[in-house]
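Presented below is the structure to which this report refers.
Of the protein chains in this complex, all but one are displayed in their positions.
Note that the chains take the letters A and B in the order they are written out, and that residue 1 is the start of every chain.
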Amino acid sequence: MSALFEQFVLESRELLEAAGAALLRLERDPGDTIAVNDLFRALHTLKGATALFDMAPFTRMVHAGEDALMAVRDGRVAMTGELADRLLELLDTGAAWVDGLELSQSLPDDADARARAQEAGLRAALGGPVESADGGTPTGFAWVGELPEAERAKAAGRTVTAIAYDPAEDCFFAGDDPLDLCRRIPDLLLLRIESARAWPPLTNLDPYRCTLRFRALSGAPKDELTRLFRGVPDQVLLASVAIPALAAEPAPLAAPDSLATAMLREQARILGLPGSHDETAARRAAVLRAVRNILAAEGRNAEGAALELAAEGPTDALIRCIETLADGPAVVAPSAPAVPASQARRALRVDAERMDRLMALVAELVVAKGSLPYLARQAQEGHSADALAQGIKEAHGRIDSIVGELQDAVLRLRLLPLSRVFDPLTRLVRDTARRLGKPVELHLSGGETEADKDILDILGEPLLHLVRNGLDHGIEPPERRRAAGKPEVAALRVQAFQDSGGVVVEVSDDGAGIDAAAVRRKAVATGALTAEQAAALTEAEALRLIFLPGLSTSDSVSDLSGRGVGMDAVRGAVERAGGRVEVSSTPGVGTRFRLVLPLTMMVTRMVTVETAGALYGFPVTLVTGMQRIPHGAIRRMKHAESVVVQDAVVPLLRLRRLLNLPEDERERSGEAVLLVDLGGQPVALVVDALQERADVVLKPMTGLLARLRGYAGTAVLGDGRLLLALNLRELL
Amino acid sequence: MTDRANPKPRVLVVDDAVTVRAYTRQVLEADGFRVDEAVNGIDGLEHALASTPDLLIVDINMQKMDGYTMLRRLRQEQTLRDVPAIMISTESKASDREKALLAGANWYFVKPVRPADLTAAARLLTGCEGRS
Partner (left out) sequence: MPIRFEEKTARFEGACTIDEAIPLTEWLCSVAEPRLDLGGCTALHTALLQVLLAAGRPVAVPPEDTFLKGWVMPVLGKR
């Protein structure tokens, strides 16, 4: 006997004893929650231990006990004497098996049948069919467990949907063709056709009476099958069941490659998980280290550089980088047949064409460059200024047109199809809908629409959020939809298209809609508005209140959409990209969010300063330094002030004066000064306070503001504050 | 990363089942890892803080402090926030996996884990080049 097995025998005895003691306490006092928990934990640990060895009946039996206790713990059933009897019996069986295991290291031959009997007994004691947890075999589906291995093979190791379809005898008269229905089962893994009774002689057969029974396994989710069988809900039973892997299956060593790929993908997914700032920061650190290690283990250190680069950037970029790493080592031989078509296409098809064009333009540029040395020689040799000017003009013209095309080509290189952000939605919707128990059909369209890579990076999270939000708060539970006369399967639409100069992404659901009155009330309750202000809003304006921080219309806080932090984040992200969000909703009919984004965006890095309560920005490229200067260091000559910086006398200007703002009367020992380079002319600018740098998307001033001199544009910062970008040269 | 000076990566196994710990130790030590054990979340936190392992393998359902809580607490520690972590549980539901990842795990295994999978995962997450 191996040391490990010995250990198991010892531990399971202890656990069974602990469970027995807890059970007796529980029987004396059915309200003893500590006893329930002790019992539950003992069984849970025992289950884990049995799972280490090949003793499925033992694991299954303990699992059934655990399920029963879960029901007790959750208050779904009471601890009755009968249930206690059953559980004690289960413990006794377990103890007997452990004794046998110590001797023969195997379970008795009848273990499977005994386990089943225990399961059945427990179920009966719980008073009827219990909604089975994943892993157990739900009532009415015993046949799944009894399938011969050959038939189970296709489904082995998967969680599948089991279908028991007993058509009504008169179903043909209703126009049903059960066999045809079975033909339409997606991802059909098994179909058994059985006769309910022995066949009569052909002459006595009533061909219009259906006596066939169908048993099937499908890889499709239960919801999808519920939809397929929606015409015969009374004749069909559906259940998700986990089919154990075949014992005879040659245990394939998980190829390290595939595990690495799966792990990398998971790391990318972890980065996208919601959480507080600290949580996401910690996850990011752990993910980065994990990915670095995976690359090292795979001997792919060379790709670490790409990772480190992406690690400096926003989360979306990092996610995409890790996904790319998961797709496989960077160098893929073009002839490698193993690369699935879709991946190969993503990496090569579009980009290769555009890359070719780029290469062609670079070649043209090289040729155009060749004319410059020739012109230089001409100048040296003293050719006439006119002839030289002509030559330079021609060269300039050629280079100019190539550079223009290059710019365009580079821009196109950055255009990616929106399917990149749409693709993850399918899985998200499926998983979330299942978790929430809301059947939902996702309609995606316009995935081929292209947008700048940066726009996609920004779009990802708001889109996920809107979709989650729609599932969580928008779409009603099936009962409510039924009551409202709506189709039980909700529709969630995500579509994209190009509008004049921008990309539009719409997320709409046919759910309950947003109650504008409730939003108003909430806004008043949170103090965002007074009752009068709220009442004065139009419906459309009231709906927009959901974009305010901290306003969520749903009172229930779910783990999906968080606590109303979402909508203002959505708005923030979209506005930072220079876009806008619109919302429209009709109570009872549905809600539509519309994100309008520019095709491309120019990100400008700004140094931000605070002055007289407002934020101003200067392009980082103009700022040469920042420092605090004591009052004593400022020299005054009449009205002009100056300061010595790095041995040079630099004029000192005050931003408040430049902007005609009142003087800063506050007591202070020195001034916060920004050193700005105005085309070779250094200037020291006094501001109220220096702030951090920020990457912003500048929007030009519109309307009356456009005529104001000195302003380069506005931008919305990450925290929602408005930044005014200044054009200092114009202010002087 | 493979560390020449200290070639054996250290794994901290946190599980309240002694058999599981013994099993994991056996599997990992045979593959060249150094294994440390802790019997519950609190014990695990203490061990982790004291020794800063290269990898954590954490059970979920444990007395005193469960795996989720332990991992969350650990992720708040500057020295431990980036230590790769694998969670292992008997629960096979997608929501369990999600909960583990939310708590800070990098990977999730459903018990029982095949030795080859466990060592492969440990190698990847500690950055040891595989033998194959």
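By our rule, a residue touches a chain if its C-beta (ideal position, glycine included) is under 8 Å from a C-beta of that chain, and two chains touch if they have at least 3 such contacts.
Just so we're clear, the structure is a prediction, and the values are computed from it rather than from any experiment.
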{"item": "In the full complex, displayed partners of the excluded chain", "value": "A"}
{"item": "Which residue of A:56, A:88, A:125 or A:188 touches the chain not shown here", "value": "A:188"}
{"item": "Option touching the unshown chain, where A:157, A:200 or A:630 are the choices", "value": "A:200"}
{"item": "Option from A:74, A:180 or A:234 whose C-beta touches the chain left out", "value": "A:180"}
{"item": "Touching residues on subunit A - with respect to the absent chain", "value": "167, 172, 177-180, 182-183, 188, 191, 193, 195, 199-203, 205, 207-208, 210-212"}
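The rule we apply is simple: only the chains that are shown with their structure count from here on.
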{"item": "Between subunit A and subunit B, centroid-to-centroid distance (C-alpha), Å", "value": "25"}
{"item": "Contact set on subunit B toward subunit A in their complex", "value": "1-2, 16-20, 22-23, 26, 59, 61, 63, 72, 75-76, 81-85, 90, 92-95, 98, 101-102, 104, 106-107, 111-112, 114, 116-117, 120-121, 123-130, 132"}
{"item": "Subunit B partner contacts - residues on subunit A that touch it in the complex", "value": "3-4, 7-8, 10-12, 41, 44-45, 47-49, 51-52, 133-135, 159, 242, 251, 253-254, 256, 259-260, 263, 266-267, 269-270, 273-275, 278-279, 281-283, 285-290, 292-299, 431, 434-435"}
